[in-house]
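I'd like to ask you about the structure that follows.
Shown here: the complex without one of its protein chains, the others still in place.
Read from first to last, the chains carry the letters A and B; within each, the first residue is number 1.
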Amino acid sequence: MANRTVIPFGPQHPVLPEPIHLDLVIEDEHVVEAIPSFGFIHRGLEKLVEKKDFTEFTFIAERICGICSYIHGMGYCQAVETVMGLEIPERAKWLRTMWSELSRIHSHMMWLGLLADAFGFENLFMACWRLREGILDVIEETSGGRVIFGAAKVGGCRRDVPDDLLARIPAQLNAVEDELRAITNVFRDDFSVRQRLCGVGLLSRNDAYDLGAVGPMLRASGVAQDSRLDGYAAYDKIAVEPIVEESGDCWGRTMVRIREIYQSFDILRHVLPNVPPGPVDMKITGAPKGEFFARLEQPRGEVIYYVKGNGTKFLDRFRVRTPTFANIPPLLKMLQGCQLADVPVIVLTIDPCISCAER
Amino acid sequence: MNAPAQTYSEIAPERLLEAANAQRAAGSRLVQICCSRLQHFELLYSFSRPHTIEHLRICIPDSRVALPSISSIYGGSFAYENEIHDLYGITFTGMNVDYQGHFFRTAIPAPMAVPPVCAAPAPKPNKPQPQKEPT
Partner (left out) sequence: MNLFRKSPWIIHYDGASCNGCDIEVLACLTPRYDVERLGIINTGNPKHADILLITGYINEQSQPVVRTIYEQMPDPKVVVAVGICASSGGIFRDCYNTKGGVDSTIPVDIYVPGCAARPESIMDGVVQALDLLERKRKEKKTRRRAIAPTPTSEVPTP
């Protein structure tokens, strides 16, 4: 029997922009066990709810994570609105849908780039990130910010988007989509990409379900679960079909994300011409009293916001269960028995967002 | 909206394992475990099936009360249980993976276990009380 060696992975690892720390117990190039430890980015922002009032807290919710920032802010607002019994204007709902789909596209494109970087395809990384700027341009035009754009607000949206701008966006999106096809074809057809992804990091359907995997992880293992089917914001008026792959490996997860990008383009093409006229926000009076769990779909999977108000401006409790946190048990499961060289790719296919997971 | 119905029910700590087993038998997925520090500690276990989310509420008077771990039923629950142990200082017995307090490394131990100070920064005296406005 070979000796066991413990190899630390992180906190500074070239494939990940963020500090994640795993202790890998290795036996002959095979990982026997992976032990994570957190706390590099733990801020304890859930406790800040006692110091900032519930409208101010939207900004903090947006800074749980800078990649899926908008959906965090929107989810928090949605939870507070439900507790307060507010029905936000129709236009605000459609605009929220638009921004969350734009966020999904930009997050997935970013992830594709990072994945390419993880298996050493520098060129593809640059290509993905160059195209992603096209989406960021649209976000910037509509909201004024690039990654954290503060468009969410309790009671609606902070900004309105002029109709002529809305009419212009589809052309911009189409241009990005056309270029994107060339890139995703590389992921789909390239021999060396397949070599690195197929059959790596297998997660069976049962394991995925039992260990509580969410989002593309769960869907790549063949479970059709998508929180957008719950019909928050304007999703009740849009047909969303969960994208499912059966293979359960890194390849399957890549394909789910690629197909989701195109699905988001389709959703946007449906949303943009249909944004109804009207106001985008409403006056809020009073303070939240009661509790509610809001469930939304982020690029990384299902996210849960829990809000408990006591009738004052300061909430009792805010909690967010982020998709990365739910995906940690399945990740540890996948890492058992894999090869050391595959660890970066496997870690990356859960699309880890450490600042989400640690809050 | 075809949002799933959410139900809350309160159960005694001793009945937790039994309730988790029942959820498992019904084919539910563990969505999350959330702990809140009010005057007591309150834990919410959420389970979901298509079209329903059930929340089981457990109240314990202080953090010295140990709770049984449900990780033998839901293998993924250890992440939540370790998190609650590190942030709130509640002990879970029988976790399948126990990090002994090294899951979240924080500057101060059990930082979230201090009772909320919400009540302290009372609304400023020159502002109207928010509750009065809706009337």
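One rule holds in what follows: a residue touches a chain if its C-beta (ideal position, glycine included) is under 8 Å from a C-beta of that chain, and two chains touch if they have at least 3 such contacts.
Just so you know, these numbers come straight off a predicted model, no measurement behind them.
Asks: Of A:147, A:186, A:202 or A:282, which one is in contact with the hidden chain?
Replies: That would be A:147, which touches the missing chain.
Asks: Which of A:60, A:220, A:233 or A:258 touches the chain that is not shown?
Replies: Of the candidates A:60, A:220, A:233 or A:258, A:60 is in touch with the missing chain.
Asks: Which is it among A:95, A:110, A:138 or A:223 that touches the chain not included here?
Replies: Result: among the candidates, A:110 touches the missing chain.
Asks: Which one touches the absent chain: A:35, A:48 or A:238?
Replies: From the options A:35, A:48 or A:238, the contact with the absent chain belongs to A:48.
Asks: Which positions on subunit A touch the chain that was left off?
Replies: 11-12, 14, 17-19, 39-45, 47-48, 51, 59-60, 63-67, 69, 110, 113, 125-126, 129-130, 133, 145-148, 353, 355
Here, only the chains that are shown with their structure count from here on.
Asks: Give the list of subunit B residues in touch with subunit A in this complex.
Replies: Subunit B residues touching subunit A: 1-4, 6, 8, 29-32, 34, 36-38, 44, 46, 53, 55, 74-79, 83, 97, 99, 102-106, 111-112, 116-119, 121, 123, 130-131, 133-134.
Asks: Could you please specify the touching residues of subunit A with respect to subunit B in the complex?
Replies: Going through subunit A, the ones touching subunit B are 35-39, 42, 44, 46-47, 50-51, 209-212, 229-232, 236, 285-287, 291-293, 295, 302, 304, 306, 308, 310-317, 319, 321, 325-326, 328-330, 332, 358.
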